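What follows is part of the complex, with its chains left where they were.
Every chain is named by a letter (A and B) in the order it is written, and numbering of its residues begins at 1.
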Amino acid sequence: MSLLTWVDLVYLLAAIGFILALKGLSSPKFARQGNMLGAGAATLAIAMTFTIPSVRHAGSRLILMVVAMIIGTAIAVPAARRVKMTAMPQMVAIFNGVGGGAAALVSMTAFLILTSHDSFTGKPAVYKIVEVILGILIGCVSFSGSAIAFIKLQELITGRPITYPAQQVINAFVGIAIVGLAVATVLTANVALLVVMSVLALVLGVIFVLPIGGADVPVLISLLNSFTGLAVAASGFSLGNNLLIIAGTLVGASGILLTRMMSKAMGRSLANVLFSAFGSVVTASGGADGAGADARPVKVGTPEDIGVLMAYARKVVIIPGYGLAVAQAQHTARELADLLTERGVEVFYAIHPVAGRMPGHMNVLLAEANVPYDELKEMDEANPELATADVALVVGANDTVNPAANNTPGSPIYGMPIIHADLAQHIVFLKRSMRPGFAGIDNELLYDPKTTMLFGDAKDTLTKLVAAVKSA
Amino acid sequence: MTVGIIELLTIFVLAAFVGNEVVSKVPSILHTPLMSGTNAIHGIILVGTMAILGQAQGDVQTILGFLAVLLATLNVVGGFVVTDRMLEMFKAKPSDRPAKSAGTPEEPGQGGATS
């Protein structure tokens, strides 16, 4: 067998490794081994690539290659090690974006090589150009889209949906221009056209992501992740590389499924997530909610009252939400839980699937705060327990405990499963105001006679509660 | 590069089925690590960027190839490291904690998470 066949065989092994890695990542027990297997498969494939003649004998370009890899590693490792768990979505966005960028560059260079090689034999085959164009388009959208997602999540610009006049017209124009340029490129194999098309694809990524609200960005990142996978698969087609096709397609297919599962967990369709601003312009502040909110009385408690209530309870359920992540109050929450546990109170966390900034994110945050697994309960497991709970402590959550999801048809969150805080004896909300959550709708539970409000940043109020419990 | 387009298409279709089937029953608790883990997997584009840089001719292609290798390295290295960091925390660890009332069993927590 020739060397190239050996390379291909090793690539096949690596592809099998990726499939097994994906299988592992899908079950909590083997997730870590799965990830390590994936890393091993990647390492193997990369090492084998160094033996390919055109790489091995690339001379100065081989040195450049190693330099690029060293620089990349030197940047990536510390970044990945140091990133805060709350900033995870941004980190994933950026790693995803560079991957898309790399795929686009591969396709672009493949096009240049293709057209220069074939200059004497005439135009390259149509499907070759189509592969290249797909790789560039998807890769560019993924790159610039991920960049905007990063900027939004890092709060370098507002997380709110950004709208501007004639948005539809501009989008349509960009879309049509890209299609036209793509067709023209296929027909002429002209490099200049391709460059213009690439730039427009970058623009498309930006205008695709701008109108999407901050809380929807995680779903979007999953979609862009899937896009990068497809861009990688397209590069695989251009290069005739099975490993790239398999790895890219695996990610593409699983990413689309994951995206749909996430939207479903939020009780919405994917189209709704992507293309409607979901009334979140209304959400952010002021307006309708102010009027409705002030009209009715609410019970406001002091930290001391609530501290005593919890210190002498039998069972306290902590329901963390987006606000806990924003306030980075997970460590303080854990402190409170430990304190209560020491006093003999039964404490656990009830985790809604879309609590936090990205699906499953709340688990990661609490795991980081050293909260052990057995104190985290998934929604379905937690709900039956809430009926016997003395206190439901809702920390920076709102929509995920809003009974309107069950009993108000027509409400934007109608149909979303919720955590039944309303079943507990007492409900305590830690939030900064009466403002609604992400869905922008009032929460009747705030006005419930069983409810006590404690206003303020979650980290502050939790710190006060810790002090109150200590002295109770 | 002499392989027929049909074979590549076939591989594409089958890989799509595999991806879909494998992921179809993942619990929401793993959505974030899975997203990050698949993100790392597509970093294997590094292999493609290496091949491209190896074949590059002239400055433009070399610069594009260099950039591509750099970006792909960021993706693959960063992706696997960050996923590992996340998953490292995903375990029951009653030992690190201040004394708890009962000797909390490790398994129930994980078992519950799968359901």
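Quick notes
Methods note: contacts are C-beta pairs under 8 Å (C-beta built on N, C-alpha and C of every residue); 3 or more make two chains touch, one makes a residue touch a chain.
Quantities reported herein were computed from a predicted structural model and do not represent experimental measurements.
By label, the number of copies of each protein chain in the whole complex stored in this file is given as A x2, B x2.
To be clear about the criterion, only the chains that are shown with their structure count from here on.
Separating the centre of chain A from that of chain B, both taken as means of CA atoms, is a distance of 14 Å.
Of all residues in chain B, only 1-3, 5, 8, 11-12, 15-20, 22-57, 60-62, 64-94, 96-98, 100-101, 104-106, 108-110, 112-115 touch chain A in the complex they form.
By the touch criterion stated above, chain A contacts chain B in their complex at residues 11, 14, 18-19, 21-23, 25-29, 31-32, 34-36, 38-39, 42, 45-46, 49-50, 52, 54-55, 58, 61-62, 64-65, 68-69, 71-73, 75-77, 79-81, 83, 85, 88, 91-92, 95-96, 98-99, 101-103, 105-106, 108-110, 112-113, 116, 127, 221-222, 225, 228-229, 232-233, 235-237, 239-255, 257-258, 261-262, 265, 338, 341-342, 344, 351, 353-354, 358-361, 363-364, 367-368, 370, 372-378, 380-381.
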